[in-house]
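Just one protein chain is left out here, and the rest sit where they should.
This part shows chain A:
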Amino acid sequence: MTTAPLLEVDGLKTHFRLPHGELRAVDGVSFTLQAGRTLGVVGESGSGKSVLARSIIGLLPMAQAVEAGGRVVFDGRDLRQLPESAMRQVRGRQIAMIFQDPLTSLNPVMTVGRQIVQVLRQHTDLAPTAARERAVELLAEVGIPAPRQRAAEYAHRMSGGMRQRIVIAIALACNPRLLIADEPTTALDVTVQAQILDLLRRLQDKHAMALILITHNLGVVAEMCDDVAVMYAGRIVEQAGVGDILARPRMRYTQALLQSVPRIDSPSHVRLPVIPGQPPNLVTPPSGCRFAPRCAHRLDRCDSEIPPQSGAGTDHRFACWNPSPES
């Protein structure tokens, strides 16, 4: 039994025009997301995960960005074909996004209550008084104590965790069907991170919302996700259910990445396996597998031929000429 996915990203390419050429930040990314599910997008700096998120929601600096191809089909419509006026109706209402640093996402000279009211007035037909009441309800829902008083305060008076709760309240104001969260807990302390992740989980279940969680933290992925896409140098190199990715990775980069993470349950003074070198330049990427120059299991063809996605039609797909054997 298959239902049409809520989101289908197909061959998505986003490039940036630079003086010395075109930087292929996202270079042919495909995945699907069902309603109510959580997809983790993991990768290191420069892998293209944030550009992917912004490409989906159409928040790219259009002066430099080139929509170089592909489709973003949300609820049956290709968002890349929509005019900006129609995109404005999708953004905030159907798809919401939260960012890493809550302080820079909030308006410093407007009370947090008014910021929520603004979103509600923009996207719903609530009257001003009703919108103010709804804003207080939303603050209560994200766990802000004394929400009525807090609604009249400014973001700078609040802790990092509270600010991120406010940002979540704003994002959820219109009951979006998809939330994109870009490193939502990276700036937070670990005890606060645990609380914010818990909040996201509860709200997601309550509102049957789909979630794309972008993170570099594999622990956060394990806590939150159903499925995971691993990005390297602008491409998804492996995608599977979270259990398969963490326990049975096939693609060599995923495997090496998992091995290099310090784990709280490993003994002290154990040498961590490292990935030598650095990610490639995305203006002139390697012509074959983009991980090949750093890969310990490289074959000759890895340098020249792009590995196809193996496992098509299954839940575990990866792009590797010399994958680790199935265990």
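By our rule, a residue touches a chain if its C-beta (ideal position, glycine included) is under 8 Å from a C-beta of that chain, and two chains touch if they have at least 3 such contacts; residues count from 1.
We adopt the following convention: contacts and distances are computed from a predicted model.
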According to its UniProt record, what is the protein name of the omitted chain, chosen from "NADH-quinone oxidoreductase subunit M", "Predicted Zn-dependent peptidase", "FeoA domain protein" or "ATP-binding cassette domain-containing protein"? "ATP-binding cassette domain-containing protein"
Per the touch definition above, residue among A:G48, A:G70, A:G161 or A:P323 touching the missing chain: A:G161
Cross-chain touch to the chain not pictured, restricted to A:S266, A:S287 or A:S304, is A:S266
With respect to the chain omitted from the figure, which of A:R88, A:H216 or A:R298 is a touching residue? A:H216
Residue, one of A:I116, A:L197, A:M251 or A:C320, that touches the chain absent here: A:L197
Applying the definition given at the start, please give the residues of chain A touching the unseen chain. 38, 44-45, 159-162, 189-195, 197-198, 201, 216-220, 222-226, 242-243, 246, 256-258, 260-275, 278
